[in-house]
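Heads up, one of the protein chains got dropped from this complex, but the rest are sitting where they should.
Let's turn to chain A:
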Amino acid sequence: MADIQAASPQYPLDGMVAGSALVQITPAAPASRLALRARPDAIAPLSKALAVKLPQEPKTSAQGTAAKTKGRRALWLGPDEWLVIDESGADLMAACQGAGGTFSAVDVSNRNTAIIVSGPAAEAVISAGCPQDLSLKAFAVGACARTLLGKTEVVLLREEADVFRVECWRSFSAYAFAFLAEALRDPMV
């Protein structure tokens, strides 16, 4: 009989670093991630099970409601779709096991990886490849959206006024990192 084998996670951005006096580009810490699709009847049970209120407004995210889940975030991606991110090593699949309502949860912890872009020029660097209006007025702290960065699809989250989290698929991450590192050389940045 075949042995059950678990693939070990890869961190393709390990050790990479780029930056200038105005911006730092670094790989984010490993995280547990959940791709959630849920019917309205599952929103409240899932919010309780994950201890983070699933936001229902477009372009918004929410942080954990319990002390233990403070660092956990739920990002609105679509009218019935969320990305949940947790850097504390929590087992998100176990957390939503048995929650009521109709939903699907897929563990995408290692499908995605993330890049943190921070500093006064963070917005300008991301704007080099993102078509959305990223001014604070249009894209406030806590705002998030699935969008594009250069030729790749990303999920963008503004964690602080000058800190962005760029979630991208692992296989595109080297491109995304190189794109951002190249963008900071632009004289406009």
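Methods note: contacts are C-beta pairs under 8 Å (C-beta built on N, C-alpha and C of every residue); 3 or more make two chains touch, one makes a residue touch a chain; residues count from 1.
Everything below uses one rule, namely that contacts and distances are computed from a predicted model.
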UniProt names the one chain left off this complex as which of "ABC transporter permease", "Sarcosine oxidase subunit delta", "Ribose ABC transport system ATP-binding protein RbsA (TC 3.A.1.2.1)" or "Succinate dehydrogenase/fumarate reductase iron-sulfur subunit"? "Sarcosine oxidase subunit delta"
Any idea which of A:41, A:107 or A:153 touches the chain not displayed? A:153
Touching the unshown chain, chain A contributes residues 58-59, 77-79, 81, 131-132, 145-148, 153
